[in-house]
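Just dropping this structure here.
The complex appears here minus one protein chain, its other protein chains still in place.
Moving on to chain A:
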Amino acid sequence: MSSESPLVVLPGETIDPSLIPTHKKNPLRLGPGLRHIPPSEIVPTVAGQLVVDHRKTSMWIEYNGGRYIPSQGDLIIGQIARSATDFYYVSLSPYTPNATLPHLAFESATKKTRPQLASGELVYARVSLANRHMDPELECVNSSTGKADGLGPLKDGMVFDVSLGFARRLLMAKSREEGKVEVLEALGEEGLAFETAVGRNGKVWVGSESVKTAVMVGRALRETDEKGLGVEAQRKLVKKLVREMR
């Protein structure tokens, strides 16, 4: 992790070779946003902050794009558009081709017992196949174990739109330190009971027994995202919201 000021790169810039992590045995791994032109050129393809991890010998670019491009293994929140013979058409983002979600890609689904999902319902799914030649495919079950692991239809609750970068920070394992997102923990500390599901395609689902709580959580997330609040400002925002709504 870089301790000095973050390095922002533009597409096509040359990267200083001293920044590239080298290791005796491990090969260098390139994450999203970087392209390798053999034999030895590494070129960024998006504008963003270059992040280097020496421990894992990897480097990638953190960027906040406008359009979600599906990649394999991503968790997303999609809305069922319609149902075909063997699969559902699920919309991940507006004005893009629908993804397909097979009827049998749910936990304990057989040909006789299919899930009954109406059009307009939300599902929390994982992208099983995504490439630039075909429409993406989803699954609601871990294909190796057969268990759902939290995937499946999302009942009740509300969905809020957030930017892609914010969704990525929310999904980080250590969202407090690395993502600088404390808003959800702060709301929980105030005594609100809710559950969330974050989709990498820029959607956050908030489910709660009381509508006020869900709305409060949604507003907090939206404001944190839009104004780019730091940790302290997030705590202040949470306190202000709780005071307003009570």
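Basically, contacts are C-beta pairs under 8 Å (C-beta built on N, C-alpha and C of every residue); 3 or more make two chains touch, one makes a residue touch a chain; residues count from 1.
Methods note: contacts and distances are computed from a predicted model.
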{"item": "Name per UniProt, for the chain absent here [options: \"Exosome component 1\", \"Rab escort protein 1\", \"Cell separation during budding\" or \"MMS19 nucleotide excision repair protein\"]", "value": "\"Exosome component 1\""}
{"item": "Residue of A:L30, A:I69 or A:L129 touching the missing chain in the full complex", "value": "A:L129"}
{"item": "From A:E137, A:E182 or A:D225, residue that would touch the chain that is not displayed", "value": "A:E137"}
{"item": "Touch criterion as defined above, residue of A:T100, A:T196, A:T213 or A:Q234 at the omitted chain", "value": "A:T100"}
{"item": "Those residues of chain A which, in the complete complex, touch the missing chain", "value": "36, 38, 100, 129, 131, 133-135, 137"}
